[in-house]
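Missing here is one protein chain; the remaining ones are kept as they sit in the complex.
In this document, chain identifiers A, B and C correspond to the written order of the chains, with residue numbering beginning at 1 in each.
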Amino acid sequence: MSGIKVAVIGGGSSYTPELIDGFIKRAAELPAAEICLVDIPAGEEKLRIVSQLARRMVAAAGLNIRVTATLDRRQALQGAGFVVTQLRVGGLAARAQDERFPLKYGVLGQETTGPGGLAKALRTIPVMLDICRDISELCPEAWLINFTNPAGLITETVLEYTRVKCIGLCNVPIHLKMTIAKLLDADAGDIFIDFAGLNHLVWGRKVWCKGQDVTDAVLAKLQDGAALSMKNVPDLKWDKDFLNSLGMVPCPYHRYYYMTDTILAEELAAAAPDGAGTRAEIVQEVEKRLFDRYQEPELTHKPAELEKRGGAYYSDAAVSLISAIYNDKREIHTVNTVNNGTIAGLPADCVIEANCVVGRTGARPLTIGELPPEIAGLIQHVKAYERLAIEAGVSGSRHKALQALANHPLVPSAGVAKLLLDELLTINAEYLPQFAL
Amino acid sequence: MSGIKVAVIGGGSSYTPELIDGFIKRAAELPAAEICLVDIPAGEEKLRIVSQLARRMVAAAGLNIRVTATLDRRQALQGAGFVVTQLRVGGLAARAQDERFPLKYGVLGQETTGPGGLAKALRTIPVMLDICRDISELCPEAWLINFTNPAGLITETVLEYTRVKCIGLCNVPIHLKMTIAKLLDADAGDIFIDFAGLNHLVWGRKVWCKGQDVTDAVLAKLQDGAALSMKNVPDLKWDKDFLNSLGMVPCPYHRYYYMTDTILAEELAAAAPDGAGTRAEIVQEVEKRLFDRYQEPELTHKPAELEKRGGAYYSDAAVSLISAIYNDKREIHTVNTVNNGTIAGLPADCVIEANCVVGRTGARPLTIGELPPEIAGLIQHVKAYERLAIEAGVSGSRHKALQALANHPLVPSAGVAKLLLDELLTINAEYLPQFAL
Amino acid sequence: MSGIKVAVIGGGSSYTPELIDGFIKRAAELPAAEICLVDIPAGEEKLRIVSQLARRMVAAAGLNIRVTATLDRRQALQGAGFVVTQLRVGGLAARAQDERFPLKYGVLGQETTGPGGLAKALRTIPVMLDICRDISELCPEAWLINFTNPAGLITETVLEYTRVKCIGLCNVPIHLKMTIAKLLDADAGDIFIDFAGLNHLVWGRKVWCKGQDVTDAVLAKLQDGAALSMKNVPDLKWDKDFLNSLGMVPCPYHRYYYMTDTILAEELAAAAPDGAGTRAEIVQEVEKRLFDRYQEPELTHKPAELEKRGGAYYSDAAVSLISAIYNDKREIHTVNTVNNGTIAGLPADCVIEANCVVGRTGARPLTIGELPPEIAGLIQHVKAYERLAIEAGVSGSRHKALQALANHPLVPSAGVAKLLLDELLTINAEYLPQFAL
Partner (left out) sequence: MSGIKVAVIGGGSSYTPELIDGFIKRAAELPAAEICLVDIPAGEEKLRIVSQLARRMVAAAGLNIRVTATLDRRQALQGAGFVVTQLRVGGLAARAQDERFPLKYGVLGQETTGPGGLAKALRTIPVMLDICRDISELCPEAWLINFTNPAGLITETVLEYTRVKCIGLCNVPIHLKMTIAKLLDADAGDIFIDFAGLNHLVWGRKVWCKGQDVTDAVLAKLQDGAALSMKNVPDLKWDKDFLNSLGMVPCPYHRYYYMTDTILAEELAAAAPDGAGTRAEIVQEVEKRLFDRYQEPELTHKPAELEKRGGAYYSDAAVSLISAIYNDKREIHTVNTVNNGTIAGLPADCVIEANCVVGRTGARPLTIGELPPEIAGLIQHVKAYERLAIEAGVSGSRHKALQALANHPLVPSAGVAKLLLDELLTINAEYLPQFAL
């Protein structure tokens, strides 16, 4: 058997068919011998359903990729050339909690930033460090493609505290690129966006189409009602004056920072007894239907419904990244990697999201330099939060966790930070061994 | 006539007797030949009262300092060795406005930070640049000691856009030092505080008493109810957990960032029809009584009532700074000057507040290096706001002003920023020539 | 007529057929409508010969590129999309002087570094600034591809003192890549070299072949006698211990720094009355024969003899760079561009030589970060020399020129620097208007 082994941790995820689809589409350039889906016992049923669908998809494509499924992570890692992490500690139930508990204190609930994002980070860090210990032992040369949110923060944790080779990946940049191509009626290959920032806090500083600066045209389209949003983010319209004064393309997740009040109001309405429920609660419904669909024996392709779930272009982002590494393509991908002086004013060893040349030796950012104050301060503030969150997540220090929250731009005061932290630690206790006495 | 000439712009201020008192106390080391108080026509009456009191004070001290008063700024600057700026564009009425208008939008009102601080900055910048043009022409070798708020931002404007030699001064650091000395029952001369930050956003990273690290003792005292506040800042108690997790001494103005919600509630109550009024409104009353007192012919000393006004230790800070320059003392003062690499992660040409060695060649900071994330992010975020505010104030760009507000940690969203900016520009229009079409 | 106009300044150079060959080879992707060769009156005869050969080459290739020749630089620049500078102020006679005069003082003579390189820089800077003034007026959107040595220093001058869009190009990196490919019997496309440094002072920190680190193999080959040299640089063998301790691939020009004594001895022997003459003197002979050859009417291709001249792969480097810009290829070229934080410990605004992604918006370096001390110090020292040389060349300051020489690692003392400078200024006086009183 020749070809690489890819281990997918959190393999029972509803996103997996998307990933499988990506490997099928790129089979010619990326010879996958085995895709090993691994999950925890609680996900066994989903893992079974997804792996069976995956096998049907591969068979329908006439390919010779072995899809395996296991609950034994160490077995999955053995011999892997790439490890993809798409796990969610605590599942959608924990996400629903992340989205709800801050609302009580007048703070918006979101799974990747704010108090909800901190909760997710603190739950995920111990698991991720555990996985990395296994990788270091079982497949030390493997590349870890981390898709687990908060993707930048988790990638920084891995690169700071382990020796695992890791690139953090998010579909926001590719989503922006594809959406902008559509807005401009252009070919995505002709679009180049000068990305700079952090994960879920990345701006397109300039947009070029065939080498022409089309930033203003893109900003004008955005003001005309073009949404540029994503399934996981409320579809609020951007203010014309604000966009013009910014002069750069925000990412969908920037709404949480620039439209905090409006989103909070929407979330409160959705979370009310008569509301539509939080995003996680909606996603739980979507997932239920998706898994029903996945079980239909005649289904041999990624179903159209998957797109409602979010994560569009995930397969493109992930599998083309793996191919760029495997084939030493030295082409540009927008990923999360070590700053190393790319962006002035951020620590050299922190993780940023930026355009990188990716090849067999990993991801190397294109130099950025000084950022304009329009975006520098917010990035630096959130990065300080992230570093405190990482310290808290690794050490279990309540002090660091309190400072993380008090330093988060979405948290209005140290007093509220303290209340949020108390609740966060209580309701997530089962997932936070590092904070146990 | 030998000795220096000191020009005091905004000389009719109620603070002036404090400053005069400082010159009297240091007459032995600092030979002032003339203190020239200058003000605008609207301040003529106050100027008359204050200058007469000043003359009585000097006479009572048996000193030979000539106190002059004029409405002609150019005449005041002619031959000056030091220029002290303590002006307030728009007077206390404008300050009262700064404190009130943000409240409508659920944002706290404060004269040196947030939307109120931006209003003050935008009003002050054109006047300050005008003064600097005069200094460059009439007394180019003079040192400008800027006490006008927002003191750091205004100092950065002067150093970035003019060639005037300028040091920004604030009484917060000296106030902290004196208060901590009292808390510890120690001599102020034995206390050394490792200050780092920006004006009104400065932390004491460590406190030393006779070379012993007493930071924890100070933090414990603060938790025990010791206020460490100032006349201009609400006297709210610091939370124990928060202080312990911070591990550094905040300045009184940090309450606006760490206790935003509580302060907003207090301000809303005070600003209500049945409330006590905003700080500016209270100060207006204090000032009225002060000026009545100043007119009493038998008053020949700084009256005790002045202390209620705020600005304690102003004379100590200002006159000892002037003396350090004049006498080339090369002693340590905590002032606002160019970063120049002192604090990593901030632009080299921005202004910081830090411990500096001060002598005839100016202020040179003691190296600081990397700041911990507990304070780095907030500093960087506020600095980005300040730089946008400066650009807006100098250029009259509405875009920059909107970005300044949208980037301020106290402003909850870009939408609110826009509403605040509209009102700010409207109600301050007479003082904002740079924004006129 | 569609397609771009390329102006070649120094168009009468013997290198021009190399360049024309490059345009012919890439005609499919790069539609050149006109290549305008421009030279000074002293070069008229060469210009005539070269332009006629160029026309024969284009005709033989069956292409529709108009080759024009002129002594009017402004006419040549009118409408140009690309400007290539390959001029040599003072011609080979000046180069011969550059190579000889330092020898008297026991310092090696070289046209791009040391005292000879300074002479060339000081002669070239005023001419280059003049050209840039014309570009700014006549074709402000044109890209200047600077091949004129010292290429990095000249590019830095252009980027620091003009608004012309400029990329500095040298054939050293491509030469290293092609040579290493041959050494390894590999395809050049499979080789990736992690270049870092300055022009003529660039190291391959790692060499990868198909994503495998082959640095040690390359170093071993170099020790086994493989020359890795270039026509313009003496072919001295690298010491095994030294290479192993360096652990990186030096460029051919590093011999001037690492083998200073040996090269000096060789140069002194060559320059002796019975010696072979300096490189420039040999090149003068080669050139004479080349131009005889160029005049043969039946010659319709770049003659093989051209390779002896040096400048191998020049056409590949130059025309593929132009094509990368024109076609917005965003592929990696090793060029000279602004540091902007790419290499830590060098000024943000200085020019470095590094791997860059090149597209229509120019060249953007891949982040490098901290350099190891094995190469950092020498790079920083030479950069300091370069900056002093630029200041001297622009301002005509004798002080800066003296400091430039005194700071050059190849100049043994300030005393020798002074003697060298005196002679340099005297013998180059006709080309140094900026130093005239």
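Everything below uses one rule, namely that a residue touches a chain if its C-beta (ideal position, glycine included) is under 8 Å from a C-beta of that chain, and two chains touch if they have at least 3 such contacts.
Keep in mind that this is a model prediction, so the values were computed, not measured.
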Interface partners of the hidden chain - shown chains only, full complex considered: B, C
Contact with the hidden chain (one of B:D72, B:E137 or B:D328): B:D328
Sole residue of C:A270, C:A354, C:L378 or C:L424 that reaches the chain not shown, by the stated touch rule: C:L378
Absent-chain interface as seen on chain C, which is shown: 239, 241-242, 244-247, 258-262, 345-347, 370, 373-374, 376-378, 380-385, 387-388, 391, 398-400, 402-403, 406-407, 409, 412-418
Interface residues of chain B (partner: the chain not displayed): 192, 206, 208, 210-212, 328, 330, 332, 340-342, 344, 348, 357, 359-361, 364-370
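Simple rule for what comes next: only the chains that are shown with their structure count from here on.
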Set of chains adjacent to chain B and to chain C: A
Remotest chain, chain B as reference, centres from CA atoms: C
Chain B and chain C, separation of their C-alpha mean positions in angstrom: 55
Of all residues in chain C, the ones touching two or more other chains: none
